[in-house]
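Before anything else, here's the structure in question.
For this view, one protein chain was removed and the others were kept in their places.
So, chain A:
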Amino acid sequence: MAKITVREAISQALWEEMEADPKVFIIGEEVGVWGGTYAVTKGFYDHFGPKRVKDTPIAEAAIVGGAIGAALTGLRPVAELMTINFAFSAMEHIVNEAAKLHYMFNGQFVLPLVIRTVGGGGRQLGATHSQTPDAIFAHFPGLKVVAPGSAADAKGLLKAAIRSDDPVMFIEHATLYQLRGEVPEGDYLIPIGKSVIQRPGKHVTIVTYSKMLDISQKAADQLAADGVEAEIVDLRTLRPLDMEPILESVKKTNRVVIVEEGWKSFGVGAEVASRIYEEAFDDLDAPIQRVAQLEVPLPYNQNLEQLALPKPEWVVRAVHEVL
């Protein structure tokens, strides 16, 4: 199996789906001539041409709204929002249009739409460019929200998202693009809406996703040195949320730590913890611990920024709390 970066995995998924289906096209800021600000679509413009790799004005409502309209005509647009922070400028079209139209018009409108975007902090971009607001988008019925943490999942989930007839918010992480991982060759798909055990263990369940999968793996390595075997469940999809592997794992470990990069308040961890309390309270031997970003807009200064972001040590500490 080839070891490739998350960037290459996403790029391959896009390329393969565009080669396979002439209805798939890319629309976004700097996706064409520039090659993508994260170089994901490098070479696409020369190969597929301006019709299928559309450089837009800096106008997020037009990007998402335009993609919605094009999807309604039977095309399969992959809209790119340069960062998830810019998604707020298209909030109306993501949550009030894309998430609603199929339902509101009684199934008449079909939106095979993917919104690819990038979140995450840790790059000294300041408060407006460093957020992880994934939970906000997962709040809305009608949207599917996917956030892979590995190269294989990035490729398989993006291909599934492009083939899905539902609007999918596909959230990448800015500091994961260089991460390498094994990705099966060929037409590799991962179903949307399936959590998965990424690392087996028996003493504690760590529930996480996206960049925090990497952080949790590092924590698990440290814990393993102390004889603690952590089982890591990767959500991969936030909506629809698949609790099955989590509940199975909790039955075995009876202890849970949830790790997310976004703020703790009203976040992914809050939702997952609530569901565990509702559905598996009797399996728990300790209160659930949550690891999350400190409740502060991320500052520019590197030292200050790093103080606010979850790191493996925090996860280790949280695991010791529940053991």
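Everything that follows uses one rule, which is that a contact is a pair of C-beta atoms (placed from the backbone, for glycine too) under 8 Å apart; a residue touches a chain by one contact, two chains touch by 3 or more; residues count from 1.
FYI, contacts and distances are computed from a predicted model.
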Next item on the list: Refer to UniProt and select, among "Sugar ABC transporter ATP-binding protein", "NADH-quinone oxidoreductase subunit K", "Aspartyl/glutamyl-tRNA(Asn/Gln) amidotransferase subunit B" or "Pyruvate dehydrogenase E1 component subunit alpha", the name of the complex member that is left out.
Entry: "Pyruvate dehydrogenase E1 component subunit alpha"
Check: Where the complex has a chain not shown, which of A:75, A:125, A:196 or A:323 is the residue touching it?
Finding: A:75
Item checked: Positions on chain A where the hidden chain makes contact -> 25, 27, 51, 54, 56-57, 59, 61-62, 64-75, 92-93, 96-97, 101-110, 141-142, 144, 164-166
